[in-house]
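All protein chains of the complex are present and in place, except for one that has been dropped.
Just so it is clear, A, B, C, D and E label the chains in written order, and each chain counts residues from 1 on its own.
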Amino acid sequence: MRILVANANTTEAITLRCAEAARGAASAGVEIVPGTPRFGPAVISSGLENAIAAHGVLDLLAAHAGRVDAVVLAVSLDTALDAARQMMPCPVVGMTEAACLAACMLGPRFGLVTFGGTESYRQLIRHYGLGERCSGLVGVDFTPQRALVDPEGAVRAVAEGVAGLVAGGADSIVLGGAALAGMEPALREAAPVPLLDGMACGVRMAEALVALRPARAQGGPMAPVRGRDSVGLSDALAGLLRGG
Amino acid sequence: MRILVANANTTEAITLRCAEAARGAASAGVEIVPGTPRFGPAVISSGLENAIAAHGVLDLLAAHAGRVDAVVLAVSLDTALDAARQMMPCPVVGMTEAACLAACMLGPRFGLVTFGGTESYRQLIRHYGLGERCSGLVGVDFTPQRALVDPEGAVRAVAEGVAGLVAGGADSIVLGGAALAGMEPALREAAPVPLLDGMACGVRMAEALVALRPARAQGGPMAPVRGRDSVGLSDALAGLLRGG
Amino acid sequence: MRILVANANTTEAITLRCAEAARGAASAGVEIVPGTPRFGPAVISSGLENAIAAHGVLDLLAAHAGRVDAVVLAVSLDTALDAARQMMPCPVVGMTEAACLAACMLGPRFGLVTFGGTESYRQLIRHYGLGERCSGLVGVDFTPQRALVDPEGAVRAVAEGVAGLVAGGADSIVLGGAALAGMEPALREAAPVPLLDGMACGVRMAEALVALRPARAQGGPMAPVRGRDSVGLSDALAGLLRGG
Amino acid sequence: MRILVANANTTEAITLRCAEAARGAASAGVEIVPGTPRFGPAVISSGLENAIAAHGVLDLLAAHAGRVDAVVLAVSLDTALDAARQMMPCPVVGMTEAACLAACMLGPRFGLVTFGGTESYRQLIRHYGLGERCSGLVGVDFTPQRALVDPEGAVRAVAEGVAGLVAGGADSIVLGGAALAGMEPALREAAPVPLLDGMACGVRMAEALVALRPARAQGGPMAPVRGRDSVGLSDALAGLLRGG
Amino acid sequence: MRILVANANTTEAITLRCAEAARGAASAGVEIVPGTPRFGPAVISSGLENAIAAHGVLDLLAAHAGRVDAVVLAVSLDTALDAARQMMPCPVVGMTEAACLAACMLGPRFGLVTFGGTESYRQLIRHYGLGERCSGLVGVDFTPQRALVDPEGAVRAVAEGVAGLVAGGADSIVLGGAALAGMEPALREAAPVPLLDGMACGVRMAEALVALRPARAQGGPMAPVRGRDSVGLSDALAGLLRGG
Partner (left out) sequence: MRILVANANTTEAITLRCAEAARGAASAGVEIVPGTPRFGPAVISSGLENAIAAHGVLDLLAAHAGRVDAVVLAVSLDTALDAARQMMPCPVVGMTEAACLAACMLGPRFGLVTFGGTESYRQLIRHYGLGERCSGLVGVDFTPQRALVDPEGAVRAVAEGVAGLVAGGADSIVLGGAALAGMEPALREAAPVPLLDGMACGVRMAEALVALRPARAQGGPMAPVRGRDSVGLSDALAGLLRGG
């Protein structure tokens, strides 16, 4: 089984770190294929950058269509997830989506902790229709940059955020954002509830979907498009819009 | 990996059929352990029977606590799912819950088709907070008994239900109820959208959760109970309430 | 008129206290019949115990079917309420449900105060579809045991919780849990909004329903079941599943 | 106990019919006091008339403040209910509100049937936060006038509406509007689920609230106003705004 | 273009101040016509007064029907807005509604700040179906009276409220209530997000609707009523109920 770990940021270092995490989480025999978009924001940190990045990640996916068994979007805002599902002939999973759905199988309500603002995550969870399952979001006042310099301080700060969410009714915690990806082991001791890591959840959910072999939609909003013209897109992307 | 396929009906024939389906869906090397409650309704077909059956299925699970790696509830109403999660030291997955969550990773809105009334499913999906993701439910006018005698008629009737749901905006279909479990292959041709089988989804989701090794809640509503007295329960169940 | 005050805990002392409260609240001429389940948790304090207790309380009710005019569930989580309604030939009311609905007739939004965790109450209110009418829940850090030893401290702690709820927009307060049942008079002075006691509301709502003489559902999800087999249930409960 | 049956229409014949129904539904010893506003629409049949009528019914209630033990609003849109609750020193119940809340104690979802348009009822149920408990509304194509001439045709038409609601998942039916008030006995035979009559529910709920003796709010949005000036209102109404 | 600025309070000084604000906000060539009800509460400060005031403001509007091109309700609770729309042959806009809708075009979630209680605003926003767009409401502990004496203190207090709302996720702020109307310039410096003034938004939205020349509803809940009798209403209001 080949799983494309598709970054939506154009920073290849992030891609490699995510691919590494994916390899650590995958079943034996799964090949992880890292992918970085050719153009777009270096690091998505706002709704604006996320909207721009959709084109880049779809362009990246188009180049792999038919050559991988599944895709995991290695970007915490699950950039262009719905569109990617419509376009690709294989399952596509978002890392935050996967963590939220896994959390739903552990208890009634999850919290989400991340670095910085929470508005984009709030909108994402609402978009997934999971608002009632989310007890709250906490944005820790820390940056990914500072976390690289002061990893222990970062863990302490996140652990405080986790404690606040648990006090507010969360029975599991989604770790939001690539910067928190590696932290699960360090936090595990301190956290009184299970923690969900997006890359690990994404890879295992992708494997599960591949095993279920769902048919591709032939009609409705998820059916592949056909016969659509475009201007200035890559051959691969334009080809998928034109279809067969 | 050992997965308990726990029926909440006391009809062992159903347990065996579900275990068979689970074996067909599981990864290589997974051992499926079938389980049937010692007491309770023969076949759950109402909210009343479902409420009574909760005790029986928890009694069954208690007897396997610590001896399996995961549980799949092999009953379409996911009987006592939240309570089972609080009680068991391993992941517990409901077959309808698993199918609904898998459907969420295929497109914006799923439909559900079943034999008979849909009210219990409507309440279940609402309880899961997935009401916004469900485009509709169709109860086909057919009984499990009649389906055994006229399997082709059953497939035709379900296919009609599927078509109605797709026309109403569903981009995937959850097959609700044990009686529809084996039908996926026969329906696949006719259905313009992917179909989700509860046992297959349940087993694969259980495998994914086992792989993620989530910590057990130490506090909050999902933490194990401790020091609780009871009257007239089995030793295993009473023991789990007493804890320690 | 005979009203069964049905405990779902197996602790008879609780039953007797609730029956006493019911007698104090009932109209002249109403006979209160106390009932305690034969098996189940001693005191329900978690979702797990509540799920187990459903069987016991339905077993208890089955023994009184046809011999009482109404049932009030004397348990703060309204254990097995929907199932009891489907099973019994008479009105069945939950004490917390009754308090919430009475509160709805006093103003736009009620709060709920209880001892300990609030998650089960949050889920119950959401299950009743009353989430928009509830301004908040407060779990006072006190135990029923401690309240017996320090009743004045308990009243002070609950009064603080009430004040917090009123500041948050509640215009009435539901007292959640048997442990708060007797406290209404002591709190009344201090509370700037009306307080709703579950047993009093339950008994008066049951009387109102009996007076309205609602027909029993002949179809749909609330119709009595018929011809259903079971294993290992009491004669009375098995008989109601078999019907006729 | 004295209960004011307060019409919000200025047609006294409607008041008398409602008072008659209230007497038939009340407990022994309850005195029913009919009241008709001094000004306002003859028969409320639109949101516009309902908004105008609020003043008239509050003017009527003000004249009875302190002289009755409870009020039942005898108008199907529960005109000015929230304001009446804030103003009056006794419980105030709306007839449609009371029927909806009683229905909530009979099963998961009620339907509502009425003559003519359903939009005002939809908004009312949504205002009560009961949208999730309502399975649907049916507006029968019949007028109150025609029902007087052809009562059997009216019953047939309403029975059809009831059947449609039951097919759509209702397990009880609220009869909306004064014109359907007397119909419950004639419909009872044909309906497979219980029917709720607004006046009967309103009177019994009012009795229950009186028995519970809820304290009056001293603060928050339901507290009585004090020291408010006004222009051109009746002495009684202006007096209640001034307070003290 | 003539726009009626219709107060629902009977205090003419408020009307004149609102009309002044409206003139400052209107396009060149727009004539602002101030209007004060003949009867009703002096200053609406509760749900009760708001319900009474509906009649007065509709009475006022009826006297201007056909003689103005649009109406802006110059009252922060948008008194009788839906009814006014059904009654008038021209567009009617509420000042708080207009501010909320304008806020929706600036970002995902607005907050609302006002003097005193927030419950009426919460209900209003919920009535508009905009609950998901509102991040929170803050009631500043200040009175309109005190604001006249200590305008700088009022600005400081409101600015604190604004800061709290922004911290809670608001990306724009609706200034609720006539008392905050003139404050926008003084607050603008300090506020990190845009502020919406009800009168300015109301006037500009009214101009936009007039320009769009929407047809009047001929059927459904917004169609004008016809042939309706009434008692004791003004000739103008009674005439609009009777229709053509």
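The criterion applied here is as follows: contacts are C-beta pairs under 8 Å (C-beta built on N, C-alpha and C of every residue); 3 or more make two chains touch, one makes a residue touch a chain.
Just so it is clear, the structure is predicted and the values come from calculations on it, not from any experiment.
Considering the whole complex, the hidden chain is in touch with A, B, D, E. Touching the missing chain, out of E:4, E:74, E:87 or E:102, is residue E:102. Of E:68, E:158, E:175 or E:191, it is E:191 that touches the chain left out of the display.
Along subunit A, the points of touch with the absent chain fall at residues 10, 38-43, 45-52, 54-56, 58, 80, 82-83, 86-87, 117, 119-120, 127, 220-221, 225, 228-233, 237, 241. Considering the complete assembly, subunit E touches the hidden chain via residues 25, 27, 82, 85, 91, 93, 97-98, 101-102, 104-108, 128-133, 166, 169-172, 188, 191-196, 200-201, 204-205, 207-209, 211-212, 214-223.
Looking at subunit D, the residues touching the absent chain are 118-119, 122-123, 126.
Going forward, only the chains that are shown with their structure count from here on.
The chains in contact with subunit A and with subunit E alike are C.
The distance from the centre of subunit A to the centre of subunit B, each centre being the mean of the chain's C-alpha atoms, comes to 27 Å. Computed from the mean C-alpha positions, the centre of subunit A lies at a distance of 44 Å from the centre of subunit C.
For subunit E, residues touching at least two other chains, in rising order: 119.
An unclassified topology is adopted by the chain contact network, corresponding to no line, ring, star or complete arrangement.
Contact between chains, as defined at the top, is found for A-B, A-C, A-E, B-C, B-D, C-D, C-E, D-E.
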